[in-house]
Structures are given as structure tokens and as C-alpha cells.
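I have placed the structure first, in the form of C-alpha cells, so that the comments after it can refer back to it.
With one protein chain removed, the remaining protein chains of the complex are shown where they sit.
Should a chain be cited, it is by its letter among A, B and C, assigned in written order, with residues numbered from 1 in that chain.
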Amino acid sequence: MATGALWHEKYMWWDTRHAGVFIPAGGWIEPDEHVENPRTKRRLKNLLDACGLSEQLHWLTPRPATVDELCRVHDRAYVERMKALSDDDGGDAGELTPFGPGGFEIAALGAGGAIVAAEAVRDRVVDNAYAIIRPPGHHAERDRGRGFCMFGNAAIAARHLRAGGLSRIAIVDWDVHHGNGTQQAFWDDPSVLTVSLHQDRYYPHETGAAEERGEGAGHGSNINIPLPPGAGTGAYEYAFDRVVVPALERFRPEFVVVTSGFDSSALDPLGRQMLHSEGYRRLTRRMLDVAGSVAGGRLLGLHEGGYSPGYVPFCGLAVYEELSGIRTEVEDPFLDFLAAMGGQELAEHQKTLIDGLAAFVDDVPAA
Amino acid sequence: MATGALWHEKYMWWDTRHAGVFIPAGGWIEPDEHVENPRTKRRLKNLLDACGLSEQLHWLTPRPATVDELCRVHDRAYVERMKALSDDDGGDAGELTPFGPGGFEIAALGAGGAIVAAEAVRDRVVDNAYAIIRPPGHHAERDRGRGFCMFGNAAIAARHLRAGGLSRIAIVDWDVHHGNGTQQAFWDDPSVLTVSLHQDRYYPHETGAAEERGEGAGHGSNINIPLPPGAGTGAYEYAFDRVVVPALERFRPEFVVVTSGFDSSALDPLGRQMLHSEGYRRLTRRMLDVAGSVAGGRLLGLHEGGYSPGYVPFCGLAVYEELSGIRTEVEDPFLDFLAAMGGQELAEHQKTLIDGLAAFVDDVPAA
Amino acid sequence: MATGALWHEKYMWWDTRHAGVFIPAGGWIEPDEHVENPRTKRRLKNLLDACGLSEQLHWLTPRPATVDELCRVHDRAYVERMKALSDDDGGDAGELTPFGPGGFEIAALGAGGAIVAAEAVRDRVVDNAYAIIRPPGHHAERDRGRGFCMFGNAAIAARHLRAGGLSRIAIVDWDVHHGNGTQQAFWDDPSVLTVSLHQDRYYPHETGAAEERGEGAGHGSNINIPLPPGAGTGAYEYAFDRVVVPALERFRPEFVVVTSGFDSSALDPLGRQMLHSEGYRRLTRRMLDVAGSVAGGRLLGLHEGGYSPGYVPFCGLAVYEELSGIRTEVEDPFLDFLAAMGGQELAEHQKTLIDGLAAFVDDVPAA
Partner (left out) sequence: MATGALWHEKYMWWDTRHAGVFIPAGGWIEPDEHVENPRTKRRLKNLLDACGLSEQLHWLTPRPATVDELCRVHDRAYVERMKALSDDDGGDAGELTPFGPGGFEIAALGAGGAIVAAEAVRDRVVDNAYAIIRPPGHHAERDRGRGFCMFGNAAIAARHLRAGGLSRIAIVDWDVHHGNGTQQAFWDDPSVLTVSLHQDRYYPHETGAAEERGEGAGHGSNINIPLPPGAGTGAYEYAFDRVVVPALERFRPEFVVVTSGFDSSALDPLGRQMLHSEGYRRLTRRMLDVAGSVAGGRLLGLHEGGYSPGYVPFCGLAVYEELSGIRTEVEDPFLDFLAAMGGQELAEHQKTLIDGLAAFVDDVPAA
């Protein structure tokens, strides 16, 4: 067997149009490249190809998600509105989510890619997998796109797995932004544990607080870990060791999804955190270990954010290497520099915060 | 009178070649745009032009610094080596400082721009000024270029002012990186107070510690404020109120230079700090006030880093607005979003750190 | 006096969105930079600034054209539709003319720039002038945008001059595409002589034939010179000597406008012609001479197309140099290469064609 990978050229054709950083051009914003553009994802794929790792991965082919599959998470009216806009000239899916003509088909292919990859992991076609999907999904809400996301890829895949018979799924989100869409989708659903590590009050500002823990039967099955800006590898590792891994050990999912943003890296233009490739590698190791011990090793990474065209490739490669157990000859040329940055070690105020969150583990519904 | 501005089209022709972020292309780095490219600076100039503020500024014309002027800070052998490389096909000025043919002339025009702007402020041709210079200068050392910098623009201008008769000059550096070159130039020189606020142990890793305070007669006239990553507007303002402004009030310079990097902004791909345009505006206000009270208002900003093509323009505009007292109709479209980020307020651990540094003010040589 | 120049930063903010060459992205077209983008115009301005010629030009400041001024050439319903689209999210002005929010204001500023420059030349504020306007204008028709053009800048300026009292105006169009909009505007108007040199049956395919000569009172006051692809400097010079200049000498305009596209250059990605900077210089010389002899020297260039970011600057500089009589130290680094290309000399089949068109001169309404 091998580690699965998923990619489709059409993902790169999702058109976020011109912007200043992430605000659409117009007014006092001179048109420029949108920060969510194909370069970051394509350059990761390019590095996999250039170094030869691609040849050792098992490549999966996405199919479009059906409207019914999309509607497991989204309102039908929203889905149809997106299709209509896409058939015309494109538009904005809601908040900060511009797209061009044909965008619906690309986003549906993204959600379908998450489904295909999930099936391959579930059915042991591959050991585990990482899907380089675009557009991202974790901000998309039931009835509107947000934050560059049209459809909730991970939530749709999780619902698909549930419909296919799995009863317990965990989604861990290490994107620098809050996984608000994923949280919303499973807010009162105890069968899907959602854990999001994110920069405190960044995006969306109004969600992601530690106090948001799910509702009704779902209480306790949503954990937010809002890290203060400037969190380094030490803080992330500590949060995994104290909260994320224990929560999964208690929940005992049959399947683990990581919604993976490389915008928690030290060179991201949006996030203020400081992970480097070795940090992502270590977090992946922890997820492999816990998935191995509770979920038969069923681990799937789904690509979310990450806006450094130069550094995303090395973070992504580290994750693929760790998933596959293959170490290529590539050495991250930024690693020594980033690892030596002040603030990589766990700071006292970070420790205090994380220790406080550890109590939530006890409220996670045990298997 | 008016606020001075300085710009030369040739500054934009400084060629940093292809890179991944800031490491030159080659090996496992697929060629891409270098993070230090003309877009950020040009887009600032463009916004000034588009909104009409340009017409209300007093534009100054740079001239090349002479070799002798450069040698007030740099070794002659280094200057000559740069000239020779530039006359050939370009190369690297030392560490992470690629440049193309003709780069020497551009860098000399940059240093000369700093001189011209300094003279205009000194001689009250303008009230104050901000010079959009490229390449930056504060990392350049006596005998080598570092961190995208070939010549120490600010240090050269300060030496020029000293040679012209001024006896006390202060340089405040709010670039996210340590002003190592400026520190080096005036290490044992009590006539130039150098203060650098920067992200702790970022670049260069080995300089910028609080313990570095100058030597011999210069002891006490160098202050480093290494802020932990994730510092927001609150931390910056507190550091100015507790350390920077008091230090200047004690030193009573005749002329204040700000080496201004907008890479301390919340959207910078290199820095991890969180200033927004309003933060830069407030820091500018403080510098205006202190320059007004001790230096006859003589305040000069010299552009250093800043790598967000979308956000640098709004930070720079805010500085020009504050310097000139003119409020344009432009509203920073990112401001509400960035101001609401978690971590903008002063945090306890930041306060403790800054309070500890306040004691250094007493060792600043008083006028 | 001096040569006038006109530019506005906002012209560069006209947003043609993503495309393949000139077809909007979507379907099988992967999003990329539109061929009509700011680079070509900005780089011309940059070169003027870098070499110092800018300082010797008289810079004019555009104002927006009023709706009434636009309606001298366009239907009011079209103008209002453009305003409404622009106030919303932008759209397409008709055929291949995408624009973003706020596009109306930029296009109106373009047309207004043509008016301002025309007045400056008419009133002898400047000797002559060249306005770097964007978006271009010569394809815009009465009731729809076409070919990247929203409003007919030159036609609007000519109508403005007519309204201001001038009775005879000539417009010579050396853009590689047919000046269909200009032709339409003055189709039956003998007071404005319109001459277009263009690549035979290129864009629009259905207009630009030699047989199109104006109607009614306007018969004879429209001349099309459809040059076969591959025409070099020799063919252009011959066409000017045999047709363009004689036509103007007969018509004796009081004011000469050149709608100037540098897409007739040898490095243009759209046109197939082969002008180089020296060719444009010589054509400018001819226009200066004829304007000098019949129109008191009143000559105005209005920028239209030109899609080589690398070569437009040198063509434009040559025109400015010739207009101003100032020769900068810049030497076109492409000139020797392009001048030596096969096909620069007048070919027999080109001569035959042009000789055939010379007869049209006799039908030009004599002054």
C-alpha cells in the first residue's frame, strides 16, 4: 500500500480575481493578485513532482460531488444559487469568496475530491492520504460562502462517511483560521468530534472562542483552541499533547480528518503563527500515532489555507513524507532559519492557556 | 511649507531576481518572485498618486551618494567590490542580498536620497519628510550587504548630518527586523542614539538582544526592544511610551530619523507582528510630538522593509497623512478587520518585558 | 513652451480581470493576466521617469468627462448602463471589454484626459502633447464597448474641439487594429477627417476595408489603409508619404490627433506588423511636419493599444523625444535587432496596394 494523494488541474483554475491581499479590487485597492491564488498549491505539487515523491504516492482521481452530497451540509437554495452565478459570470459566494464562471463545477470537484479520498482511506485502498483541494472549505457555512470557501469539503466528506456506515469521525483543524463551517455543521452532532486550533479572534472574529463547545447532544464534541498570535512550534506541540490527542483518545473515532492549513507557518502573510516544516511534520506524527491507536490508522488530510507560495511546498512535503514514511532528499532551506526564531519554544502564557483547555477533554463523548 | 517626499523610479529597478520568499532560486526552490520586490513600494507611491496626496507633498529629487559618502559607513574595499560586481552581471552583496547589473548605481542613489531628504528637513525646506527608498539599508554592515541591503542609508545620512554640523541625532527603527547595521555603525558613538524595536531573535538571529547597549563612549546610546512575536498595536504603543519617547526626551537629539519598515504590519509575510495603519499613525504621532519638543520638529522617515503589496500602501499613507496633517478621503479597508484581531491589546507578558527595558532610559546620554 | 504629457495613476487601476490573451478566463481558458493590463503603459511612464525626460515635459492633469461630454459620441442609455454596472461589480461593456467596479469613473477620466490634453494643445499651453490614457477608446461604438474600449476618447475630444469652435480636425490612427469607433462617430461628418492604418481584416474583422469611405457629406473624409500582415517600417513610411500626409495637406485641419497604438510594433503579441521605435519616430516626424504646415503645429497623441510590456516603453519614448525635440541618452536596445529583420523594407505587393489607395486623397474634402 501507499499514501494516497489527490489533485486535479481544474482546482488551479478557480478564479479569485484581482484583490489587495484578500479584499476584492476596487475603491482604493489597486488590482493585484489575490492572496488565495493557485501558486501556493501548485508549487507544492511541483515540489512533489520535482523531487520524485509523486511517483511513490497513490494518486486518486476526484469526481464532482452531486448536489445531494453538497446538500448534506448546505441548503439547497444556496447550492442552486451558486450554480446559477457560476453559469453566468461568477460573483461572490457570500463573504470574501469571489469566483469566476464555472466556479461551481470546480468547487463541486473539490468536495467530490474529499469524498473520493475519504473512501480510499476508509476502504484501505491507501494507507492514509492527503488531498490538495481548492477552493478550501472549512469557512463555508450552511447558506453562504465565507473566507474563500464555497462548500465545506471536510464536512461533506464526513457526512458521506457517516452515510456509508461509520459512526464516529474526528476532524482536527490546524489551519490558522477558525473552522467555523465545520463547527457549525456538527454543532449538535455527537458523532463527529471537531477540534480547531486557530489564532485567537482572527477569522471569523466572532467564532472560535473556547466557550463554543457544541449544543444539545453535541455538547463537548466541539473543542476550540484559540492560540494567541505568535504561537510557535512549542505551543502547537503542547496543545496537541495536552488537548488534541487526549480528546481523540477519549472519542475513539473510526476515522480522522485533518483540515490542514499551512497558514499557521512562520512565513504566512495572513497568519501570525510560526510553524515550520518540522513542526507540521511532528503534528502529523502525532495524528498518525493517534489514528493508528484508535482508528486503524485511517487518517486523511484535506488542504485548506496556506498563502506563502515559497513555504507551503516545504510544509506540505513534510506532511507527505511523514504520512508515507518516505524521506526524500529535499531539505527545507528555510528550516534552520525558522527554527531559530525567538518564540518557537512554549511560552508561559501559552502553557497556562492550554492547560486551562485540557479540562474540556473530559467532556468529550467517550466511545 | 509641506511634508517632503522622495522617490526615484530607478529604485524600482533594483533587481532581486527569482527566489522562494527570500532565498535565491536554485536547488529545491522553484523560481518565483522575491519577497523584496518593487510591488510594495510602487503600490504605496501609486496610492499617494491616486488619492491626490502626492500633489500636496513636496517632492525631493535624489542624487547618488559619492563613494566618500558611502565610506563614512562602509569599508572602501566593500564599496569598490560592489561597484565591480554591478558593472559586471550583479551578484550577491553578502548574505541574502542579490542584485543585478547596475545595482551599485541604484543603491548609491538610495543612500543619496537619504542624504537629500535629510538636508531638506535640516534646512527647513520641508517640515518633515518620508523617503521611499529602495533597496533598504538598516541590515547593511561595514563590509557586507545583508538582508536585501547594500548600503546603510540611514547611517550614511546621519553621518552626513554630523559632518554638516549637527551634534546629536536619534534613529528609531520600527522595522520588524533588527537594525543591526545601524547599531554597528554607531556602536561606540554617543552622538547618535539608536533605538530598534524588532521581533525577538528574528533577523539577524544573533543580534538585537536587549543586552546590546553600545560600547565605550557609546554605552547606553543603543537600545534594543526585542518584542516577542505576535505583538500588536498595544505593545508597540506601550514600548514607545515607556522607552522610545523617554529615551529621546532624555537624549534631546537635534534630528530624528525613523527607519521605517512596514513589515511590522499584521499582514506581512515575514514579520509576525500586528500593526495596522492606525498603529503606524499613532507611532508617527508620537515621533512628531517628541521631535517637535526636542528637535525643532526635524523628523525624517526612511523606508526599510515591508512585504505586503496589499497593505504597505495603507500603512505608508497613514504615515504621510500624519506627517503632513492632511487627511485624505482614503479609508484603510483592512483596518476594522485588523483592529479586531485577538492580541492587539497589550498583554501581560509584553508589559513585563517592556517595563524591564524602561530602566535603560536612565543610561541614555543626556544632552 | 514644452511638450505636454498626461497621465493619471487611476488609469492603471482599470481592471481587465483574468483572461487568456484577450478572452476572459473560464471554460478551457486557465486564468492568467489579460493582455491589456497596466504593465505596458506603466512601464512607458517608468522609462520616462527613469531617464529624466519626465522632468522636461509639461504634465497635464485630467478631469473626468461629464456625461454630456460622453454623450457627444455615445448613447445616453449606454453611458448610464456603464455607470450602473460600474457601481455594482463591473462586467463587460459589450464585446471583449471586461472591467471592474469603479470602471466607469476611470473610463470617464480617460475621456476627460483626452479633452484636457486637446485644450492644452489648442490653447498653446503646450507645443504639442501625448496623453497616456487607459482604457483605450478607438473601438468603442455609439452603444457598446468593444475591444477593451469603453468610451471613444479621441472622438469625444474631437467633438469637444468642434464644440469649442474649431471647424476642421484630422484623426490619424496608427494602432494595428481598425479605428472602427472613430470611423463610426464621424461617418457622415466632413469636418473630421479620419484615417486609419491597420492590419487588414484583423479587429474588427468586419470593418476597416478600403471601401469604407464615409457617407453623405462625409464621403471621402474617411480613409482606411488596411496593410497586410508583416508590414514593416518601409510600408508604413510609404503609406504616410503617399496617402496620410497628402490627405492632411489637402484637408488642412486646424488640429491633428494621432490615436497611437504601439501594437504595430515588431514585438507585439497581437499585431503582426513590424514597426520599431525608429519607425514610430519617423511617423511622428511626418505628423509634426504636416501639423506644422497646416495646423499651426497643433498635434496631440492619444494612447490606444500596445501589448508588449518590454517594447512599448521604447516606442513611446521615441514619440515623446520627437515631439519634444529632446533626445535622451536612452538607446533602444532592441532597435538594431528589429531593424535588421527581413521584411522591414517596402515590398512590391505593399507598394501596389498603397499606390492604389493614393487615389482616395483626391476625394478628401479640401479646405
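What to note about this one:
In this section, a residue touches a chain if its C-beta (ideal position, glycine included) is under 8 Å from a C-beta of that chain, and two chains touch if they have at least 3 such contacts.
Bear in mind that the values here come from a model prediction, so they are computed numbers and not experimental data.
Judged over the whole assembly, touch between the missing chain and the shown ones holds for A, B, C. Within the whole complex, the absent chain has one touching residue among C:32, C:215 or C:355, and that is C:32. When the omitted chain is restored, the residue from C:5, C:19 or C:154 that touches it is C:19.
Mapped onto subunit B, contacts with the missing chain fall at residues 12-13, 15, 17-18, 24-27, 30-31, 89-92, 100-102.
Hidden from this view is one chain, which touches subunit C at 19-23, 27-30, 32, 35, 39, 43, 46-47, 50-51, 199-203, 205, 226, 228-232, 266-270, 272-274, 307-311, 313, 330-331, 333-334, 337, 340-343, 347-349.
Although one chain is not displayed, subunit A still touches it through residues 9-10, 12-13, 46, 49-50.
Everything that follows uses one rule, which is that only the chains that are shown with their structure count from here on.
Subunit A and subunit B have Cα centroids lying 37 Å from one another. Rounded to whole angstrom units, the spacing between the C-alpha centres of subunit B and subunit C is 43. Of all residues in subunit B, those touching 2 or more other chains are 46, 50, listed in ascending order.
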